[in-house]
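Heads up, one of the protein chains got dropped from this complex, but the rest are sitting where they should.
By written order: A, B and C. Residues from 1 in each chain.
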Amino acid sequence: MGVKEECAVFGIWNHPEASQMTYLGLYAMQHRGQESAGIVTMEDKKHHHYKGLGLVGDVFSESVLASLKGNAAIGHVRYSTTGQNLLANAQPLTAELYKGPIALAHNGNIVNYEEIKRELSFSGAIFQATSDTEILLHLISKKNHNHFIEALKESLLVLDGAFSFVLLTQKKLVALRDPHGFRPLSLGKKDDAYVVASESCAFDLIGAEFVRDILPGEIVWFDEDGMHSEIYATKNHLSQCVFEHVYFARPDSKVFGRSVYESRKNLGKFLAKESRVEADIVIPVPDSGVPAAIGFAQESGVPFEFGIIRNHYVGRTFIQPSQSVRDFGVKIKLNPQSEVLKGKRVVVIDDSLVRGTTSKKIINLIRQAGAKEVHMRIASPPTISPCYYGVDTPQKSQLIAAKYDLKTIEEFIGADSLTYLTMDGLFKAMHSDGKDFCAACFNEKYPTKI
Amino acid sequence: MGVKEECAVFGIWNHPEASQMTYLGLYAMQHRGQESAGIVTMEDKKHHHYKGLGLVGDVFSESVLASLKGNAAIGHVRYSTTGQNLLANAQPLTAELYKGPIALAHNGNIVNYEEIKRELSFSGAIFQATSDTEILLHLISKKNHNHFIEALKESLLVLDGAFSFVLLTQKKLVALRDPHGFRPLSLGKKDDAYVVASESCAFDLIGAEFVRDILPGEIVWFDEDGMHSEIYATKNHLSQCVFEHVYFARPDSKVFGRSVYESRKNLGKFLAKESRVEADIVIPVPDSGVPAAIGFAQESGVPFEFGIIRNHYVGRTFIQPSQSVRDFGVKIKLNPQSEVLKGKRVVVIDDSLVRGTTSKKIINLIRQAGAKEVHMRIASPPTISPCYYGVDTPQKSQLIAAKYDLKTIEEFIGADSLTYLTMDGLFKAMHSDGKDFCAACFNEKYPTKI
Amino acid sequence: MGVKEECAVFGIWNHPEASQMTYLGLYAMQHRGQESAGIVTMEDKKHHHYKGLGLVGDVFSESVLASLKGNAAIGHVRYSTTGQNLLANAQPLTAELYKGPIALAHNGNIVNYEEIKRELSFSGAIFQATSDTEILLHLISKKNHNHFIEALKESLLVLDGAFSFVLLTQKKLVALRDPHGFRPLSLGKKDDAYVVASESCAFDLIGAEFVRDILPGEIVWFDEDGMHSEIYATKNHLSQCVFEHVYFARPDSKVFGRSVYESRKNLGKFLAKESRVEADIVIPVPDSGVPAAIGFAQESGVPFEFGIIRNHYVGRTFIQPSQSVRDFGVKIKLNPQSEVLKGKRVVVIDDSLVRGTTSKKIINLIRQAGAKEVHMRIASPPTISPCYYGVDTPQKSQLIAAKYDLKTIEEFIGADSLTYLTMDGLFKAMHSDGKDFCAACFNEKYPTKI
Partner (left out) sequence: MGVKEECAVFGIWNHPEASQMTYLGLYAMQHRGQESAGIVTMEDKKHHHYKGLGLVGDVFSESVLASLKGNAAIGHVRYSTTGQNLLANAQPLTAELYKGPIALAHNGNIVNYEEIKRELSFSGAIFQATSDTEILLHLISKKNHNHFIEALKESLLVLDGAFSFVLLTQKKLVALRDPHGFRPLSLGKKDDAYVVASESCAFDLIGAEFVRDILPGEIVWFDEDGMHSEIYATKNHLSQCVFEHVYFARPDSKVFGRSVYESRKNLGKFLAKESRVEADIVIPVPDSGVPAAIGFAQESGVPFEFGIIRNHYVGRTFIQPSQSVRDFGVKIKLNPQSEVLKGKRVVVIDDSLVRGTTSKKIINLIRQAGAKEVHMRIASPPTISPCYYGVDTPQKSQLIAAKYDLKTIEEFIGADSLTYLTMDGLFKAMHSDGKDFCAACFNEKYPTKI
């Protein structure tokens, strides 16, 4: 809650319905980006492409999909920050290089982008979009043209930050992750076709089999000779984004080698161990708090209930009445039910607490519904620092835990008690010693220079 | 699953933002109808109206809402069967009578509609739409014009079947239920305004207070003198639709005087009592099976898990690949997770079982995900007969339980075991002796001539 | 200029592509109505229909046309006055009567409509739209059901005013004109198919042959036995709308038995005879003034020039700058060229002069372009009275000639001289003694009670 997802990428090689499969793969990963969607296909060394603003199901019509011919394709869904020029920033980015067409889809954020852009720009490069992704195309274009993979590998070494890339050239489909492995990227197989996707739930939908994760610092490519792989950079420090497990990824995905649902249930279990409370029921803030609440209930023995019902028909926009309806913005999505809550001591579980304003409203609604006590339990540590690796977090000044102590936050949100999961609990729940994860949003330990 | 919702009505009297409140009320009841939405307002004895195909949030723009002036309004969302002339059937219906404009919104189905229409038509009435609702306008129009409420009451006595109506005239807003009380209709209050709605969740969103249900056979109207009420027909037999509690209504609504969530949990509890099974986990078919699964888990002690994840970004349409992806239609919405299911003995809970085809696919997916055993438990009795009271059920020939015995169905869907709730369990779960509910879809006892 | 067109009707019987032919017929008559378009077809006693707001080419897609199956069809384009409920007023109107579906398209205006509607309404009829057309459906529906043509003929006798109707029932296509023959309606033939249309230009486009006009007071119908015709009312007084020739109809149409282009050229010739002036060039206000200007030039010997160029890309709307551009509203459409006008004594020809405001702006622009003298010549008499027979004219108070004398108007519009055609010249140009035309807008002699 309060943190926004940031893109998914997809690629498929050697499938007769490459664009349709990409469409479905993006459909399955729609939760990672709802602002724009795009697909580029390769047919006889030529590219076809289509991008649009909105949900995958709205952007692509049957006739558009049919026009995206070819048996290789890449796709992208994007959550983009506001800005006038949304469509120009939609991905995959496409360009014509000396050696032919290229298309590129990116999940992550390049930290040293401004600096590289300034240099490129000084030497005559011109830029179309305001995103960081475009610089890779320029870097590649400036290298030796005869060995694309070499040019790409050299270019990657200049980049610092988080990037899972999928590229399509005249002859190849390439997939790679940065040496830190910030963002997920998995490899699958469907009959004779290879598939790559940000999350394994995309494989499930198209009936592909999960093979393995693309490794941090690994570059994988597919061409007429099949699949190739190389480690283009030795990992200095593995820094997988822990927030993927806390909030981003779909619970039915396997990310960084483990089930997201299991991670979340575990976060709830450790939360229950760390901060027991006398209560009658445990309820989640749906949908993201559900697995943690189930874990909390199982560990604590307090009964699990759906005390807040979510309206899943809420569209992208709705029209607010000018006369104030109290807590309207939350109520349009979430409705606490008094029949469940009345007279009860309630534990309410959320995945994270960012600004605190939504929690305050939810707790208020739970109290109005008649709860006797409201105990807020957050299935992650206090969020104290912004992300620079592809997650759209508020500035530090808007992170309530960066400014106030626990007691003050508890009072602000109006809870009878508030506890967060500890860093220790977080990593234990992930079966980790903490060294293979980036948890900078919780502990301010950024794995790269910022 | 397999049964479609059928309309919601809303009305508000004496509120400065009547159209906006109606918009929100319909928004909250979107689950009852997604094909069309409409609002009619009353300003100075004149009506403004707007209808369109699609979701409430798509049909109404800010400027359209602003043009719907006046402090009384009625609204409607519709699930309509397919047909060319969708917009003509959208509601509220509007017409110009001798005494002025009238608008009408209907939830239910008039059983003797064909016969009445034939008579009206023979005497010169002309019809615009193919729905049953239009006949009421004609009946009223043929009565004495000086007493609208009298004309309405007389007209209602001709009708047989299920109807919760909301009407708007030049001076009044009227709300009423048929004498059997098939469909719900509740009365609320928001400051000085009166509100009526099919479900109480609409009150929650706009911050109105639930007052009581409109009674079966009761007609309530609002005019410049305030609220009035009369019983226009003595109830022959109370026949509230039990399926509202089993499947239709939102779990956070109060319907027929009781919490839907509690009913569903109870159905799950009685189901557990009736058909215990050795198992490792209980999982719901989301979203409709969730409360029953929680009840089942609480009663049985078997742990509750979200073994199937629902993709809530699935739009109204998606494009299927021509090459078959097995069980695609189910997978686009539901994804069973192997991490939860692998090696487990699974109880899967659904609200009802209509055709059996979806259950078959779900069970197949659960098995593919590695479940050792799959026990299907249905939180209602076998559906054996179609509904004639406003629910879009398949014909009898397509109801699997109307044709096959339990064993055959069990084999067809591929479950290790299948049990339904008994009729006795159904009514007990509802704290009822069965006399106040219509359960014709389960027991073929139709409360009216068909 | 300043007067708006009012609808066209079309019908075709016994053609395998009835909806496509109707689409093209409406396309050709688009100048008679741009607000909405609709088509109803008949297939096996069932109707298919589609209506929409906008131009014919925008309302109908290929798939919509393909869905309008059957070998009989009627269609309508409408210019409607503003109003909230535009789509409800779009035609053909459709309804279900006791004997089956009916569809109706109307060009004209029923003068005694309010009175008939009040009676129908009092006896229980309910109305959908605010147009006058709907009453015919009610009148028919109340008659004996076994003889549709008889019921229709009886109903027509109640109506007063202007009406060219095209109807489609379960088995028949009917076309008829009122006894005064206010509005045109012609009969054509294309191979084995019969066609009716408001203007003969519709026949030209689909390659049909003009046969004859439907007669005033004649009803023509087509069924499985072929074509039938009857005179249902003896004409009291033939009153063909002279404005059809002055402005409405396309110049390439034959209307009331004569070429519109020839009429307009003749109007220009008689205008030249009546009001000669020393001048260097004659220019039309395009497009409607062109034929009259050619006639004027031929008669007077003054050279014809296109001194004002019309921008044909002007759409339905454009955005005006907030800072005033002088005479902007006229300039967006019409651009006088100084190369042609500079230093010249200019005669400018327009078809009619209604409010005078547009003429004032045009003359101003012509002077700015350098004309030495500007002589306005109007190819019709002063417009002094509104039309009640289907033409959207301003109220009398806005007709400049109803309030001011010639000299005052001349000064208002800023012309060096202004003359109108005389009534005598008008009728002579039409080769008429004036008895067979309605010219009430020019002479206030209304052929019916108002």
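What we mean here is this: contacts are C-beta pairs under 8 Å (C-beta built on N, C-alpha and C of every residue); 3 or more make two chains touch, one makes a residue touch a chain.
Please read these numbers as outputs of a predicted model, since none were measured by experiment.
Participant: May I ask you to name the displayed chains that the omitted chain touches in the full complex?
Facilitator: Listed by label, the shown chains it touches are A, C.
Participant: Any idea which of C:13, C:27 or C:79 touches the chain not displayed?
Facilitator: With C:13, C:27 or C:79 as choices, the missing chain is touched by C:27.
Participant: Looking at the full complex, which residue from C:340, C:391, C:426 or C:439 touches the chain that isn't shown here?
Facilitator: C:340
Participant: Can you tell me which of C:9, C:55, C:111 or C:246 touches the chain that was removed from the display?
Facilitator: Only one of C:9, C:55, C:111 or C:246 touches the chain omitted from view, namely C:55.
Participant: Using the document's contact rule, name the residues of chain C that touch the chain not shown here.
Facilitator: Against the missing chain, chain C presents residues 16-17, 20-21, 23-24, 27-28, 30-31, 34, 55, 57-58, 60-62, 65, 201, 204-207, 250-252, 254, 259, 261-262, 287, 290-291, 294, 297-298, 303-306, 309, 311-319, 321-323, 325-326, 331-332, 335-337, 339-340.
Participant: Touching the hidden chain in the full complex, which residues of chain A are there? Just list them.
Facilitator: 48-49, 67, 84-85, 94-98, 102, 118, 121-122, 124-128, 130, 137-138, 141-142, 145
Quick note on the criterion: only the chains that are shown with their structure count from here on.
Participant: Taking each chain's centre as the average of its Cα atoms, which is closest to the average over all protein Cα atoms shown?
Facilitator: Most central by this criterion: B.
Participant: Go ahead and note the Å separation of the Cα centroids belonging to chain A and chain B.
Facilitator: Averaging C-alpha atoms per chain gives centres 36 Å apart.
Participant: Using mean CA coordinates as chain centres, what's the gap between chain A and chain C in Å?
Facilitator: So the centroids are 61 Å from each other.
Participant: Hey, what residues on chain B touch two or more of the other chains?
Facilitator: In chain B, no residue touches two or more other chains.
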